[in-house]
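Only one structure is covered here, and it is reproduced in the block below.
Note that one protein chain is taken out, while the other chains of the complex remain in position.
Chain lettering (A, B and C) follows the sequence in which the chains are written, and residue indices restart at 1 in each chain.
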Amino acid sequence: MVMSHSPSQLPPSQALVKDDALHAKTERWFEYPVKVQPHHTDYAGIVWHGAYLAWLEAARVECLHSIGIDFADLVQAGCDLPVVELALRYHRPLQLGQSAIVKTQMREMTGVRIDWDYEIQALDSPEIYLSGRVTLVAVDRASGKVVRRLPPAVKDALIKLTR
Amino acid sequence: MVMSHSPSQLPPSQALVKDDALHAKTERWFEYPVKVQPHHTDYAGIVWHGAYLAWLEAARVECLHSIGIDFADLVQAGCDLPVVELALRYHRPLQLGQSAIVKTQMREMTGVRIDWDYEIQALDSPEIYLSGRVTLVAVDRASGKVVRRLPPAVKDALIKLTR
Amino acid sequence: MVMSHSPSQLPPSQALVKDDALHAKTERWFEYPVKVQPHHTDYAGIVWHGAYLAWLEAARVECLHSIGIDFADLVQAGCDLPVVELALRYHRPLQLGQSAIVKTQMREMTGVRIDWDYEIQALDSPEIYLSGRVTLVAVDRASGKVVRRLPPAVKDALIKLTR
Partner (left out) sequence: MVMSHSPSQLPPSQALVKDDALHAKTERWFEYPVKVQPHHTDYAGIVWHGAYLAWLEAARVECLHSIGIDFADLVQAGCDLPVVELALRYHRPLQLGQSAIVKTQMREMTGVRIDWDYEIQALDSPEIYLSGRVTLVAVDRASGKVVRRLPPAVKDALIKLTR
């Protein structure tokens, strides 16, 4: 039941089906609050750079949940949304005990590729700790292959996200 | 003792001191073998996308070790090398039980910024699972600020890496 | 600044200073809600057994916060509370997307040893997923040694917890 798609099955970064492109962007950020616990920190007393990825993922899952897409149901139904690209910039460190807001919005849906923008911001100031983008692609779990089209329920919910 | 540099202390991506730039690239990859254990996997039976960052870090630390830089000693001496940028592309998934080689090389050292290139490759074929780049910057632990120059021992060892 | 206490500095499990013992137990559980995100799961689609430890820690830190002890402040002030013993029983698995309540209460404070009891319970039924106990000991960060007495503010707050 393990996916095993070959590299040719991953869509190239540039050559995307333009007909199916939805150059939509949500107006509002979805906000997901976090707090730095001991297990997030490293020897420097700040959040280990890899620990942010769990927060980005949780914010994305909860953003989908807020528009009616239950990620566990999607997986159960045979569709997965693995991360295929990731670009992050660490602006300043978050320290043990600090709270922050993970802000995310869907930036673009191009065929079965979905780009999410991120900013991690202080609670009470415009200070940014991290900014970045994460790209997902829809995959059929049974075959392990990238799907031709997003499941309609997912596409419709994501389109709603852009209004 | 926790670092707390302000964003202005992070060097901008483009405007780097060209005089101090070392456009050097190592010829050879440093190779760090890994094997997918249960704790690396997620519900899809493949390595969770965030788990790769621990491998990239370990490969980098061991590459430094191979040229005489002990990372723990460096930290003890008051210098840290936090990740300030990260860009990864996930080409195909690694599954439970699979082995692979994390390949890394220093691509460029520009002042106190150090870029590392990465490829995670199959043991016995040219298949690539992940490629990417990680950028570090040297920081003084006491002040939390980016240092003006790399510690000479680090710079000399890294220059050796390019030959 | 790294702690490095020798094994003789860890208090033996049995031989505890009885005079200073506080056989107190909180009447009420502190409740910390959690939800299973993809990064918590392993190849079996359930929470990886090690991932629970982050939840237990966060519940403990937030329980302390609820009685006025800020863990980051405590660390800043030179006191740490490392885990010295851990005993867990995994009753049934939590699956991707499930929510649950991490319940914790201080069970006993004996000198500078503090035992915490845990249960992870379903949201809407008495089903238990995990039960266990975690033992902390107070350590002076500068010397790395177990302290003779808990900081008064910590002790007083914990005593309040038992009423």
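Worth a mention:
Assume contacts are C-beta pairs under 8 Å (C-beta built on N, C-alpha and C of every residue); 3 or more make two chains touch, one makes a residue touch a chain.
Since the model is a prediction, treat every value here as computed from it, not as a measurement.
On the side of chain C, the interface with the absent chain consists of residues 1-7, 10, 43-46, 49-50, 53-54, 57, 75, 80, 82-93, 95-96, 127-128, 141, using the contact rule stated above. Hidden from this view is one chain, which touches chain B at 2, 36-39, 43, 53-54, 57-58, 61, 70-73, 75, 95-98. The chain not shown here touches chain A at positions 1, 38-39, 41-45, 48, 50, 96.
FYI, only the chains that are shown with their structure count from here on.
Farthest from chain A, judged by the mean position of CA atoms in each chain, is C. Here the CA centre of chain A is 23 Å from the CA centre of chain B.
Distance between chain centres (mean CA atoms), chain B to chain C: 34 Å.
For chain B, the set of residues touching two or more other chains reads 1, 43-45, 50, 96.
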